[in-house]
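Complex shown without one protein chain; remaining protein chains in place.
Labels run A and B following the written order; every chain starts at residue 1.
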Amino acid sequence: MDFIQLVISGLANGCVYGLIALGFVLIYKATEAVNFAQGDFMMIGAFVCLGFTNSDFLGLNFWLSIVLAMGVMAILGYLFDWGILRHMSGQSQTSIVILTIAVGFILRFLAGSIWSHEPVSLETPFAGEYVRAGGLVLGVDEILIIVVTILLTFGLYLFFSRTKLGVAMQAASQNQLAAYYMGIPVKRIQSLVWALSGVVAAVAGILFASKGAIDPASGLLGIKAFAAAAIGGFGSLPGALVGGLIIGLIEPLSARYAPDGFAGIARIAPYAILIIVLIFRPGGLFSQTQKKKV
Amino acid sequence: MSAPLLDIKNATQRFGGVVAVNDVTMHVNKGEVFALVGPNGAGKSTVFNLLSRFYTPAEGSITFDGTDLLKLNSDQIPSLGIARTFQNIELFEQATVLQNLLVGRHRHRKTNVLSDIFFTPSARKQERQHRHAVEEVIDFLDLQAYRDKMISGLPYGVRKVVELGRALATQPKLLLLDEPASGLSVEETQDMAFWIEDIQKQMGITVLMVEHDMGLVSAVSNRVMALAEGKELATGTPAEVQSHPAVIEAYLGTSGIQKGGTADKKKTSKGAAA
Partner (left out) sequence: MRFVFKTSYDADIKWFKHGAQLFWYMLLLAALVALPLIFVWTGNPYLLGEFTAVLIFSISCLGLMLLTGQTGLASLGHAAFMAMGCYANILLLQAGLPWLIAFPLSGLLAGFFGTMIAFPVLRLHGVYLALATLAMSIITGDVIDLTERWTGGVGGISVPDIDIFGFVINKYANPYAFYYLCLAVVLICVAAYRNLLRSPTGRSFAAIRDSEVSAQAMGVNLTRTKATSFFLSCTAAGLAGALFGHSATFVTNETFDIVMSITLFLSIVIGGLGFIHGAFLGAIISGLIPVLIANGRTILSTTMGVNINIPGLESALFAAIVIAFVLFEPMGLYGRWLKIRTYFELFPFYRKDMFRRQKSYLKTERVQ
């Protein structure tokens, strides 16, 4: 029983990591940019929603706030690409890494100044509610996280395989020049991908904040999500989710079953796994890299 | 007749389902200029990449000067005396021409990290020797005007020459030139032809090159091998290969328009290199 409960809470955590990683992979696939600020986008998404709904701030309806937060994050993502990244096309990947790291610092600063430096929790209608099934006590928030993640993943799958925009995004990600020649507005598509990833970040943030508390430093959680994405192999959407779940599961299990005095192992475990995966499968579990051709 | 310098036997290289090089056997004699010709995708560059050990052939053997190349790694190839250039120019962009050529001296390096850090007298002496060797290449290729310029600001034609220079700085026995004249102007191609001749005759370096410009090929090469779809079509003197029926078919097909176009191009480029 104990084990199953651990697994479920691990899965719920893993879903959040997976969703952040998903937003991260979306951008990487479409634009080759590595967004080290994805975790901070998640954090901002949570704070935006919190700012709309918490009684300390605007106190709007919870569900309305979610929609608003998703909208705000979409606009933010779009503007970020349109205003900054578009001017950097053609520069090395490293400069984009540097840029997004710096943006992360600024987002953390802004979130602290606007909302709070201290941890705050999101006021949800289902806070503290439990479901009893057999001998299990499951938090509604945890179940909701898992369900929403499954729905969102399925939705994204449909979006990419069925809609014209989704197919255009895929095309633009696979070969920018060819897509450009085919009349796909690659630049706008890339901005839309950033918007989409902003939405995913908002969902991840809201889920995360509904489960516990959020503070500006939560953005650093993004690093675990990078580990998830790298384990999955940067370019793969399902890989990102699987990577997130692996990390989500490893944490509680290693904390629970570590020998006495080595509880710190749990904090190391996600990164240790990342390093091991990178050593033995440098491209991640769902590798898509290949050697440069000369 | 002495043993050939480079000997490729039954080499086959596959990429997934595509056979890029199919059972190719060839040899390059010491002191000759050997050209590989053929349409795009014929497997010419793949042969080069096999020699550089970027790929390992599925079957076959490659020996150079009595050494089995397949037992070595890519970075051990230059120490045998094989140097190469690249089709799309792979220079060190953020370094000067001089520094690029000096990297070519890497195989002659005798110091280690420690003596480099302390810049011991032996490191200094070696450095002078390297620079002496490199200055000779600079003189040979007329690169004086560019020696302290960054590669990233140089025009295409000069980059091609610098890449040739970097290969020469290694003082190779065998020089692999991957499309030395592609993208060059008529005058630059002419210069390239002179240099290749000098490299062969004065420096005594054997040259294996891939080239589309038949004018350059017939002007400088002793023997030519035509490839198509990874297979050997014909080997012989430039004239023999050019008039070989299989080669004509592979190049020109049966389309009259294409025939006229290619023949014209051949004529002009031949005139340029002559």
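By definition in this document, a residue touches a chain if its C-beta (ideal position, glycine included) is under 8 Å from a C-beta of that chain, and two chains touch if they have at least 3 such contacts.
As the structure is a prediction and not an experimental result, all values here were calculated from the model.
Student: Determine which of the presented chains are touched by the chain that is not presented, and list them.
Tutor: A, B
Student: With the full complex in mind, choose from B:90, B:191 or B:229 the residue touching the hidden chain.
Tutor: Among B:90, B:191 or B:229, only B:90 touches the chain that is not shown.
Student: So which of A:106, A:151 or A:182 would be touching the chain we can't see?
Tutor: Hidden-chain contact among the options goes to A:106.
Student: Which residue, A:34, A:69 or A:245, contacts the hidden chain when the whole complex is considered?
Tutor: Reading the full complex, the residue touching the unseen chain is A:34.
Student: Can you work out which residue in B:104, B:215 or B:230 touches the chain that's missing from view?
Tutor: Within the whole complex, the residue contacting the unshown chain is B:104.
Student: Against the chain that's been left off, what residues of chain A make contact? List them.
Tutor: Contact residues on chain A toward the absent chain are 32, 34, 84, 87-95, 97-99, 101-106, 108-110, 112-113, 117, 174-177, 216, 220, 223, 226-227, 230, 234-235, 262, 264-265, 267-268, 271-272, 274-275, 278-279, 282, 288-290, 292, 294.
Student: Just the residue numbers, please: which parts of chain B touch the chain that's not shown?
Tutor: Interface residues of chain B facing the absent chain: 52, 54, 73-79, 83-84, 86, 90-95, 98-99, 102-107, 109, 111, 113, 116-119, 123-124, 127-128, 130-132, 135, 152-153, 166, 170.
Everything below uses one rule, namely that only the chains that are shown with their structure count from here on.
Student: Would you kindly tell me how far, in whole Å, the mean C-alpha position of chain B lies from that of chain A?
Tutor: Whole-Å distance between the two chain centres: 48.
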